[in-house]
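One protein chain is absent from this view; the other protein chains keep their places.
So, subunit A:
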């Protein structure tokens, strides 16, 4: 349903990685490559955070500063998730793109460190921080939405345990009494 958003979600991330890998083919200038990759990473961060997250999976996170200057990080999820086949495919593309790219930038970090091409290190660190920030924010949104379902399942299991516990209680009556004084 949102082909343009899906395209742009992947476009900036993948272009940044490709430019980093093949920058020697595009231009001789370190500065041009650095600025291009940095701009691509920044556009990717903004578009994933503000646009593709809410269009593709209905999640959003932001920082809010209230009256007395304290900052809150707010994570929210759309309440009624639509379950069409196209939405599932878009969600899968979203999460795959979100997870794989920081891993690739971490690999670049180690390769830059060990091959001692330290002038790229600042850029790789910037890439890792921007992409991991989005990954962390969206995982937090997603887990925040799932917390209510996990609590519901745990309460279901606990109530199913009740008959067994009451059966066990009569032989262990003295122990129980010691532990739970008011019973």
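Keep this in mind: a residue touches a chain if its C-beta (ideal position, glycine included) is under 8 Å from a C-beta of that chain, and two chains touch if they have at least 3 such contacts; residues count from 1.
As a convention for this text, contacts and distances are computed from a predicted model.
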Among "COQ3 protein", "UTP14A small subunit processome component", "Insulin-induced gene protein" or "Protein YIPF", UniProt-listed name of the chain not shown: "Protein YIPF"
Hidden-chain contact residue, picked from the options A:18, A:89 or A:122: A:122
Option touching the unshown chain, where A:31, A:84 or A:116 are the choices: A:31
Residue in contact with the excluded chain [from A:51, A:93 or A:135]: A:51
Absent-chain interface as seen on subunit A, which is shown: 5, 28-31, 34-35, 38-39, 42, 46, 50-51, 54, 58, 60, 63-66, 68-72, 74, 76, 78, 119, 122-123, 148, 151-152, 155, 158-159, 161-162, 165, 179-183
